[in-house]
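Here the complex is missing a single protein chain, while all its other protein chains stay put.
Moving on to subunit A:
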Amino acid sequence: MSGFDQTLLDDADETVRVQLTVNGRRVACEVAPRETLVDCLRNELELTGTHAGCEMGACGACLVQLDGRAVHSCLMFAVQADGATINTIEGLSETGVIADLQAEFHRRNALQCGFCTPGMLVNAHELLSQVAQPSREEIRDALSGNYCRCTGYEAIVDAIEAVAQARDQGGGTK
């Protein structure tokens, strides 16, 4: 009745089957319990838009949407996400929900090497879904967990601010 099978203790690193809805598709993969979600997305599902940077929650390159909220995919194991709905940068791109953000990042050169960009976009998307017209200070605060080693922050803040204004005036995508 405990629900706990003692033999589990002898099966560390045995793969388990995990079911996810990723970018609108139901998928299943076999993962070891210690495999992080970012590794699962990149290695098992070949969704390499999610980047593994610091792998300790500091840089923000691995952000994905989990059940509608931005989370670090390096700070959870894939088994924890069993049954969850995940949108990666690929899914957000395909559906067009961040097309205006992507265009504005491009227009303002808010990406240089691009390594941090997927996480920046996931975070910007979350911010604008919660605060329609964030101040520059609020944008900076929201981005405080995203590192850009090319130091493109000013252009990134510009791009997010411009999209917020355009959306407010009825332009851009929702």
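Heads up, the rule we're going with is that contacts are C-beta pairs under 8 Å (C-beta built on N, C-alpha and C of every residue); 3 or more make two chains touch, one makes a residue touch a chain; residues count from 1.
The rule we apply is simple: contacts and distances are computed from a predicted model.
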| remark: Per UniProt record, missing subunit out of "Ion-translocating oxidoreductase complex subunit C", "Nitrile hydratase", "Xanthine dehydrogenase family protein subunit M" or "DAK2 domain-containing protein" is "Xanthine dehydrogenase family protein subunit M"
| Taking the entire complex into account, which one of A:L63, A:I98, A:C148 or A:A162 touches the absent chain? | A:L63
| remark: Only one of A:N23, A:T50, A:T88 or A:N123 touches the unshown chain, namely A:N123
| remark: Note that subunit A touches the chain not displayed via residues 2-4, 6, 8-9, 11-14, 16, 32-34, 36, 55-57, 60, 63, 69-72, 74-77, 79-80, 82, 123, 126-127, 140-142, 144-146
